[in-house]
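As you look at this complex, bear in mind that one protein chain is not there, while each of the others sits in place.
And now, chain A:
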Amino acid sequence: MKKIYPNAAAALDGLLRDGMFIAAGGFGLCGIPELLLSAIKDAGTKDLTFASNNAGVDDFGIGILLQTRQVKKMISSYVGENAEFMRQYLSGELELEFNPQGTLAERMRSGGCGIPGFYTKTGVGTVIADGKEHKDFPTGENGAPETYIMENGIFADLSIVKAWKADETGNLVFRKTARNFNPPAAMCGKTCVVEVEEIVPTGSLDPDSIHLPGIYVHRIIQGDHEKRIEQRTVREKA
C-alpha cells in the first residue's frame, strides 16, 4: 500500500468531517503538524475537538483554526500562550477540558494500546478528580492503601503528527524534544497522517533506531516547515 501523498490537502482528502475528534502532536510550537493544521484550515472543517497539549499561538499551530472558529473543544494541559483562545473560552464559544499533562499523554498512549481506562494518582484531591471513579490500591509503604482515580483512554478519529524522517513504509524518526506528544498522538487515532521533513528510501533507516513503527502510520507527506521558536533564550559568551 502506498502511503506517500503529494501534499497535506491530498493526504487529508476523505478523512475530514465536521465534528470529528483529532489528536495532534507537539509541545508548544515544537514538533507541531503545522502543514496539516494549515490544510485543515483551508478545508474549512468545523466543530472540531482537539486533544493537544497546547493550543498554539494566535497565528501559528492550532491558533490558526481558532481564528476561523473551526474548533469546538480543546483537551489540553496548558493554553497560556494564546490570547484568541482565552477570548473565545471566556465568552463561552469554546469548550475546554484541562487534563494534567501526563494524564493527557497516557490517555493517548493507552487509547492507542486498546486500554479504555487506567488509574493514576495524578489529580487526586483536586478538581480534576471530581466525578471520577476513586479506587484504593495497596501501593503504599508495607502495602498501605493509596487512592487513585480512573482516567479514560483517548480514541480519536484522526491523528496528525510531525516527525523528522519517515521511510516509505511509515517508520518514523523524531528529532530531539520535537518527539514529545507525537508518538502517543499517532497511536490513538483510527487514521494517522504524518508530515515529515524528509522521506528516505525504505531500508535506509536503522531498524534499531526507529522511534515509531510504520504500523501506526497511514499517510505521509514531506514538506518545508517553519518550525517557529516560542521563547528564544540564549546565554552570553564568556
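As a working rule, a contact is a pair of C-beta atoms (placed from the backbone, for glycine too) under 8 Å apart; a residue touches a chain by one contact, two chains touch by 3 or more; residues count from 1.
The rule is short, and it goes like this: contacts and distances are computed from a predicted model.
Missing from the rendering is one chain, named in UniProt as "Putative succinyl-CoA:3-ketoacid coenzyme A transferase subunit B" (options: "ATP-binding cassette domain-containing protein", "Formate dehydrogenase beta subunit", "Putative succinyl-CoA:3-ketoacid coenzyme A transferase subunit B" or "ABC transporter permease"). When the missing chain is restored to the complex, the residue among A:62, A:79, A:156 or A:193 that touches it is A:79. From the set A:124, A:150 or A:199, the residue in touch with the chain omitted from the display is A:124, counting the whole complex.
Taking the complete complex into account, A:29 is the one of A:29, A:193 or A:221 that touches the chain left out. Summarising the interface, chain A meets the missing chain with residues 27-31, 53, 76-81, 86, 98, 100-106, 108-109, 120-128, 164, 174-184, 211, 227-235, 237.
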